[in-house]
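Pasting a structure here, questions to come.
A single protein chain has been removed from this complex, and every other one stays in its place.
Right, chain A next:
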Amino acid sequence: MTPSVEDLLRDLAPQVLGALVRRYGGFDTCEDAVQEALLAAALQWPTEGLPDNPRGWLVTVASRRRTELWRNETARRRREENLAAQAAPDPEPAPAVDDTLALFLLCCHPALTGVSQVALTLRAVGGLSTGEIARAFLVPESTVGQRISRAKQRIKASGAEFRMPPSEEFPERVATVLRVLYLIFTEGHTASSGAALNRVDLTTEAIRLTRQLHARLPDDGEVTGLLALMLLTDARRPARTLPNGALVPLAEQDRSRWDAPAITEGKELITTALATTRIGPYQLQAAIAAVHAEAATSEDTDWHEILGLYTLLGSIAPGPMVSLNRIVAHAMVHGPRAALEQLAEAERDPALVGHHRVHAVRAHLLDQAGEHDSAREAYLLAARTTLSLPEQRYLEARARAVVDGGGASGNGGIGGTDRSSGDGMPSTSGRD
């Protein structure tokens, strides 16, 4: 299968931008010029056919555009300040260097806010237009445009440069990139994304970008872990919602609808990473997702293994959501009563006071324990306080099922195994 023009352009975007920044400097103007070159290509190539050297075509067009932008800027400045214009340097052949990694690190610079990192990464590395990003996040185009230009100003002001950071900063900088990619992934995790035409699928885009990063850092266990986590989570997407948009909990999903090739790839990635690199939170979450994927039915789930992995995750990356997920696993191994005691303990964490997920987990445990009235109340309380509409509908349905005498399915319904789970960075999901 030949890739579409759109796919090709997105793959080339960071390479072309890297070539331009190396040649001319000035990330800001180069990025604008590359956007315009991508737009020109998107209009021309489908009708006129691909150029012989698509990358070279884009570099040439973007360079030309960059020179125009630069001249306009210089002319403006000269009028304002009466300065002599500096001659634009002649284009030199672009060195055959892959700048994608440097670009990732620059777009996720710690001086930027989270929303700016996301917008800039999707545009500069992902090759998406401002309009596409705006539609994906359901905000006005001007809002995204402003985030991008502000991000560029901040990069300029902070003196950040387009090159590799010193080695002592490197792990932390890569960790920021991973957080941004995971944030893009979870943003894409919406019930409506499949149906919404004309909207970029952020989940797919996050996986594509993480693949690019993985290709540049194949030995980084956490990069591999994140890619595996995304693949294993996204593999469940076809089974996660009904055609009417209703959520299907993991325990009740039709596992034959899971994406088998994605699971195979995710499992291979995580197996290699666990065997060869230092362990980290993304790897552990991917390992948990892999244990779920291995169970042919929800009854076959190896909850001992999952409990062990959550306990390990809690020790290297503690966080309120990890505690909750570990309690759900604990219930599957040791029964709901023991887990309810742990929940009462965990609830003392200020981050969990009044949190809807505490109510949801309690509801589920009470349901399992046969305390139907209390379970119903807790389900309704959780439904009232969640920030997610599909989850609200699910919890209300659950409350009704208790009334009808349906009770819990006896499995890890509300446990949550990946979303906003154990990376110890609850803010990444934006809704904790």
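Operating definition for what follows: a residue touches a chain if its C-beta (ideal position, glycine included) is under 8 Å from a C-beta of that chain, and two chains touch if they have at least 3 such contacts; residues count from 1.
Throughout what follows, contacts and distances are computed from a predicted model.
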Hidden subunit of the complex - UniProt protein name among "YCII-related domain-containing protein", "Peptide/nickel transport system permease protein", "Peptidase S1 and S6 chymotrypsin/Hap" or "ABC transporter ATP-binding protein": "YCII-related domain-containing protein"
Omitted-chain contact residue, chosen from A:Arg10, A:Arg65 or A:Arg147: A:Arg147
Absent-chain contact - pick from A:Asn53, A:Asn72 or A:Thr113: A:Thr113
Per the touch definition above, residue among A:Arg179, A:His214, A:Arg240 or A:Lys267 touching the missing chain: A:Arg240
Per the touch definition above, residue among A:Leu50, A:Val139 or A:Leu217 touching the missing chain: A:Val139
Footprint left on chain A by the chain that the document does not show: 113-116, 119, 137, 139-140, 142-144, 146-147, 150, 186-187, 189-192, 233, 236, 240-241, 247-250, 387-392, 394, 413-420, 427, 430-431
